[in-house]
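Only a single protein chain was left out; the remaining protein chains are all shown in position.
Labels A and B are assigned to the chains in the order they are written; within every chain, residues are numbered from 1.
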Amino acid sequence: VEPGAGFTLAELAERLEGRLEGEGGRVLSGLRSLEEAGPEHLACLHDPRYREAARASRAGAFLLGETAEAPDERPLLRVKHPYLALARALRLFHPEERGPAHIHPSAHLAGDAELGDEVGIAPLAVVGKKARLGDRVRVGAGSVIGAGCVVGEDTLIHANVTLYPGTRVGARCILHSASVLGSDGYGFATREDGVHEKVPQVGRVIVEDDVEVGAGSTIDRGSLGDTVIGAGTKIDNLVQVAHNVKVGPGCLLVAQSGISGSTSLGRSVVVAGQSGAAGHLSLGDGAVVAAKTAVFKDLPAGARVGGIPAMELGEWRRAAALYARLPEMRREIRRLRQELEARRGPGEPGEKEKR
Amino acid sequence: VEPGAGFTLAELAERLEGRLEGEGGRVLSGLRSLEEAGPEHLACLHDPRYREAARASRAGAFLLGETAEAPDERPLLRVKHPYLALARALRLFHPEERGPAHIHPSAHLAGDAELGDEVGIAPLAVVGKKARLGDRVRVGAGSVIGAGCVVGEDTLIHANVTLYPGTRVGARCILHSASVLGSDGYGFATREDGVHEKVPQVGRVIVEDDVEVGAGSTIDRGSLGDTVIGAGTKIDNLVQVAHNVKVGPGCLLVAQSGISGSTSLGRSVVVAGQSGAAGHLSLGDGAVVAAKTAVFKDLPAGARVGGIPAMELGEWRRAAALYARLPEMRREIRRLRQELEARRGPGEPGEKEKR
Partner (left out) sequence: VEPGAGFTLAELAERLEGRLEGEGGRVLSGLRSLEEAGPEHLACLHDPRYREAARASRAGAFLLGETAEAPDERPLLRVKHPYLALARALRLFHPEERGPAHIHPSAHLAGDAELGDEVGIAPLAVVGKKARLGDRVRVGAGSVIGAGCVVGEDTLIHANVTLYPGTRVGARCILHSASVLGSDGYGFATREDGVHEKVPQVGRVIVEDDVEVGAGSTIDRGSLGDTVIGAGTKIDNLVQVAHNVKVGPGCLLVAQSGISGSTSLGRSVVVAGQSGAAGHLSLGDGAVVAAKTAVFKDLPAGARVGGIPAMELGEWRRAAALYARLPEMRREIRRLRQELEARRGPGEPGEKEKR
């Protein structure tokens, strides 16, 4: 869906704090990929590998880095950080639409829920007893905000989200559909007869400001004490965060990753897709866990790891590159053994290959 | 729950285009597994390994391949493709029940939503502004169809599904509960101070005809441009499809697999359970990715791969078979080194083992 009038290239240059090369009067109605752009569109060339694609593109102008080579004679908008400028240009062309600041009559609000100004509650949502929603919060259709939850201002809760009672969410967060915050952690005390007795999970989930939680992700409440998601952390889809995990600020948890109970992540830790960390670990500031990794030990700050179990990333890559050669290595070991045996003098004592 | 009258074996032979061996007058009331079948049931023997189980079964008749060996004297229904015939027989015995073509008064429909003929909307579902639902579409209880969504005829949306605004779903699709289509992709531009700025996700999800999406699966909208799921593709439970992924027709994405952003799958690609593909890759037509695999590079058409990182499947199997023997290989290398050192003449120069 295209917004109204668009912007001239000169206007865009001003708003994105960029430098214009070429004619600034052209009106651009939106941003598109190189492939999909037409003459009325801006396209982003943030990687020199796509220069050929840029030449072939029908885009009216390009957004690119300050020193990047121009693809051709078309107008350019040069910026320091093309990807950041892309994000900002998209916000210009697509101002967020949050739905009306209005309580739909089909929603169910507890009588003692406290709502800030301009809160919007979509049809068939539920807000429980003594819940408190900050100014401009939006609650999507079918979402359930449990009793005693606190949601900070400007937070956007999409449809069919569940917040268990007592969950706290900061300001300017985004919670996607089918995400669940505050479900019981996985805690059982196993009796001698094998019965698993439930350990009541009486802690909370505390999500700080500016956090995004992806669709279908689950964050368990603490057992004792709280599960905490630090400010500015971004969680992708289908991620599991177990009870009493502490995620520091600015972390990235990519799709289908999982953090086991009581593990702590420092600042700006990256856990790539389908990776996991065992429980009671500490992952230091800036640690990076590659995709499909299993972290079973603490990681120092700045560590970069891959593999199952996790090892230093370069080490993992070098080892992984040889994995397919195991049969060849084994054959060569056997040949070495045979040659050594063959050269042995008749009466010379030798060690036979064991199997 | 058993349907009404059942079918005679002769009727089944006609409807399944099979060949009857033995008495055709017996009335069969349903299809069961070999273990659970009684004399009133048909059972399927699609794998010769189960012939003993068939002999032990109490089934009244067997469905099996044209040249398969008969388990005993009981009547047989021989067909070209037993598994396809099984699917069709199940449709005969269990005609689909889709719930009533009726808008439940507790559902919330926007005034300007457009509904085809015989649409059914279950209790407490939500259909947003300007959404368009084709003939005979069913929307399950608690599902939320966002503004501007388009859903093709005969599509079945189970309970508690979420379609974000602008999502397009083709005809004859099936969307299972807790699936989410159109959530924001995971796109952030990280500033120098470490703050992750959200890149607005302004593309759509386009699901073509005859697609099935499993329970709890998530398909993100495109960042720029669209995420596309090709016709006839079947997605299992808890699968993640990231922004701008293009899945070709007839693909199979098995449970808990994940496809990272901007990766393209050709026609009839199979991604087995708990596997993943990194971003910006191309998986060629007919490629097969074994379970628990991590694809980090493009795959040519017809490739069969396994492992982390993915390698040719046979190569992976041969290597994996030797993994447990690493300690033995290392011991043998050490023995070879020792023997070589031992045989070295006293003054002969030699290389010591490094560690």
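Rule of thumb we're sticking to: a contact is a pair of C-beta atoms (placed from the backbone, for glycine too) under 8 Å apart; a residue touches a chain by one contact, two chains touch by 3 or more.
Worth saying up front: this structure is predicted, and the values here are computed from it rather than measured.
If you put the hidden chain back, the residue from B:E35, B:E52 or B:D72 that touches it is B:E35.
Across the entire complex, the residue among B:A53, B:A101 or B:M329 in touch with the chain not shown is B:M329. Between the chain not shown and the residues B:R15, B:R58, B:K234 or B:R318, the one that touches is B:K234.
Checked against the full complex, the candidates A:A10, A:A53, A:A231 or A:L336 give a single residue touching the omitted chain, namely A:L336. For chain A, the residues touching the absent chain in the complete assembly are 108, 124, 126, 128, 142-144, 146, 148, 160, 162, 164, 166, 178-180, 183-184, 186-189, 191, 194-200, 202, 216-218, 220, 224-225, 238, 240, 242, 256, 258, 260, 274, 276, 278, 294, 296, 307-309, 311-312, 315-316, 318-319, 322-323, 325-326, 328-329, 331-333, 335-336, 339-340.
Remark: the residues of chain B touching the chain excluded from display are 1, 31-33, 35-36, 81, 83-84, 86-88, 90-91, 93-94, 96, 104, 106, 122-124, 140-142, 158-160, 174, 176-178, 212, 214-216, 232, 234, 236-238, 250, 252, 254-256, 267-268, 273-274, 291-292, 307-308, 320, 323-327, 329-330, 333, 336-337, 340, 350-351, 353-355.
Note that in this section only the chains that are shown with their structure count from here on.
If you average the CA atoms of chain A and of chain B, the two centres end up 24 Å from each other.
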